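Omission of a single protein chain aside, the complex is shown with its protein chains in their original locations.
And then chain A:
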Amino acid sequence: MQNAAPLVTLTARKRRASPMRRQETLMAALLILPSTLGILAFAVLPIAASLGISLTDWGGLSKPNFVGLQNYATALQDPRATSALSHTLIYVLLAVPTGVIISLTLAVWINNLKSGWLRTVFRTVYYLPMVTIGVAVALLWQVLLAPQGLVNLILGWLGVHGPNWLGSPAWVLPAVAVFSVWQGSGQGIILFLASLASVPKELYEASQLDGARPFETFRFITLPMISPTIFLVMVLSVIGALQVFEAVLVLSNGGPGDSSTTVALYIYKTAFTFFKMGYASALAWLLAIILIALMMVQWRNQNKWVNYDQV
């Protein structure tokens, strides 16, 4: 039945090709018009405008002057921009591997549970922070991470004297990373769970018959089968972490000093606190270039160790 349908359509279309096509084009134009207008006005044209603005010294009010690539040259020598970049990279290195490992581990554990409703319970609980307002939970973690907060109380039970997390330049980025892992692991977990559920059951049964130990099964069956998802979660996490904004704004406002000012926060402050729209646009493009370059590097590297047979 399903195979026959396209054939019938083909002959039907041939018979009255031209009126059908015109109807199709007209219909499509009407259907995509509202969405496409919005996308053009508030995404595509702004992208072009942003490139233009980045070549000016515009403050947003006065008349802009064309300055060529000056803003880009300034950015490369701006110590605040380079320090913002290094804070961002440190944050990425702290948050992404931790987040990916934790969410993969939890997903594998959940997947190994035999009881279906327990799996639902844990998946629901771990995703919970994702449905809250970021500012609200960041305010909550500000309280938890206070020198005399819950985190340091629990560390104290373990015999560790906890630092002043958000007040110390050395500990503020790890603290933000802890918060982000707590808040964001749910996303990775549900992606890993979907991927784990799609691994053919026969593979597990075969390895069990061969007497494989659980770790061997994980290493030689599960891991290769879900590697595309691991790659995907890593890319998504890196992209998200490179743009970290809300967490640092609320938890530490970029401080103490500039020690947790990330690229996104620096761009925001340059544009909307200091009103240097031209310079901020150039910074935004430099970030966008880094994001795109990273995507491409990871895209090329994935072929070496990613299995796409089953996806």
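We adopt the following convention: contacts are C-beta pairs under 8 Å (C-beta built on N, C-alpha and C of every residue); 3 or more make two chains touch, one makes a residue touch a chain; residues count from 1.
Assume contacts and distances are computed from a predicted model.
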Checklist entry - For the complex's missing chain, which UniProt name, "Phosphate-binding protein", "Carbohydrate ABC transporter permease", "aminomethyltransferase" or "NADH-quinone oxidoreductase subunit C"? => result "Carbohydrate ABC transporter permease"
Item to check | Chain not shown: contacting residue from A:I47, A:L69 or A:A293 | outcome: A:I47
Next on the checklist: If I consider the whole complex, including the chain that's not displayed, which of A:N71, A:N111 or A:T261 touches that chain?
Outcome noted: A:N111
Checklist entry - Which positions on chain A touch the chain that was left off? => result 1-2, 5-6, 8-9, 12, 21, 23-25, 27-32, 34-47, 49-50, 53, 60, 106, 109-116, 118-119, 122-137, 139-141, 143-144, 148-150, 153, 156, 182, 187, 190-191, 193-198, 201, 204-205, 208, 214, 232-233, 235-236, 243, 245-246, 249-250, 264, 267-268, 271-272, 277, 280-281, 283-285, 287-288, 291
